[in-house]
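Notes to accompany the following structure.
Note that one protein chain of the assembly has been removed; the remaining protein chains are unaltered in position.
Take a look at chain A:
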């Protein structure tokens, strides 16, 4: 740490007008921002947001400036009005980390998720365009998006709404298609094309921090691309591409040096032990729970330095913000302005000088003891409670009967939550809709946590599109309402199909990935009314469960040859016996021709006898000759 820190807290906070990311006007052509948010248990949420606009006439004329041409060409070719693409990895730990960034609207299920509104006259035309789109995107992003075929494509009815501003004339011809690849492993080769779409290409600005090694080492990460038309009131409509990367870094893990990334056991004297344990001794250690906050710097956890500002952005917008209590010490490099917002107590932003010097940010170690001991409240802002907790798991038994149980908890003590739960299941999960059950357990009231009872009130509406073997998967959308402080256990059964030999993937025994369920939380009546009063549509928020790994009965793959040989043997046995009985003549043992084996043995014996005789003869001759010789010599 050989930096010269000049701006110490609380040094000259600049109270400027609000410059929050969410209220930035859409008219600016390019915008980028990095939001850092320390989370409990030494985690750090880093949200990168990049937004470029192009006016619609420029887009129609194929003139691309900040909007990436490679993507724009594909969108035009496939008649795409709005596009959402997600690459995700890991699990968001809602219990510890709280509510999701961007209300969960910028994340996808594990793997790759794509949904788009296509401009088409008919369903068949939409399918054709969808095929073109997935194939082209697969080439652009080095992902197997071309494997999104009809079995993985659904047309959600309740879950997704267009985010952009579409004129009413085009709305009628817009078809929504949604596809998921839960098996796809998101990796560095997806990040490279993602960075290529940015005007500054990871060479300057906050994108210079992005590095595949750190990004895909994160506990959870999600890359999102959203393309939508935006029409600000009283201004020209623009096409907006928003690229977002969110990741939760384990600070300790990220700080591992790059040249020595293998985790090694901590030497004994560095271990932090819980000394209150009775068995604590020189050679016994119980690790402490309460980890002290780590010190970290920007280049330590990202493995790279941030190379100044991207010159295309509005110089008034701060590129880096951190959400931490004001009591948290933060050091930055010279010439950096710190902006504190009057409205948001916990946010600090940093305005960089317009040169290409490296930007440094460091959060030092804060001692928990001593003169002014610090607490957790000084380290991070307590994360907000999410609107809903959701988990989903497989139940069932044996090779045939399976089941799915989703546990949905409304943590709010006073408001109910209404949402749409969407599953798109593969066709080889034959679900029985009549087994769909929702049982509710109240956390408060007379039967608190005691009973589970069936509740018809919970499920409000079901949209179900059954599977067709090898053609399309099941689509299940359920609108539910959960009363405050209750947990709903929703379950259904399914039957596992035996697939054809060639339909198994190369590592069939690993299991089949089932896509995450998408939960869209609808705005409550009060917020919807409040939004309508301002003339806006209230935003929905999303969350996704984890994916599932389904084990199907897997055959032994040498099976075809075994079957061929086994049946052939059976046929041969039956046929040979039958045919011989029909054709052979049965006679007495001494009457029939000699059995060939006996004959063979006799012949062999005869031959041996003959050979013996000959050898003896030869030997005899030889001895005679020898005798003769002896006689001669005598």
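Keep in mind that, in the parts below, a residue touches a chain if its C-beta (ideal position, glycine included) is under 8 Å from a C-beta of that chain, and two chains touch if they have at least 3 such contacts; residues count from 1.
Keep this in mind: contacts and distances are computed from a predicted model.
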item: Name under which UniProt lists the unshown chain, selected from "Phosphatidylinositol-glycan biosynthesis class s protein", "Protein DIS3 homolog", "Mitochondrial division protein 1" or "Microsomal signal peptidase subunit 3"; value: "Phosphatidylinositol-glycan biosynthesis class s protein"
item: Touch with the omitted chain, as defined above, among A:69, A:277, A:401 or A:470; value: A:69
item: Identified contact with the non-displayed chain, of A:112, A:143, A:204 or A:306; value: A:204
item: Residue among A:367, A:466, A:553 or A:592 touching the omitted chain; value: A:592
item: Of A:311, A:484 or A:511, the residue in touch with the unshown chain; value: A:311
item: Where the missing chain touches chain A, by residue; value: 61-66, 68-70, 72-74, 77, 132, 136, 139-140, 196-197, 199-201, 203-204, 310-312, 561, 564-565, 567-569, 571-573, 575-576, 579-583, 585-592, 594, 598, 602, 605
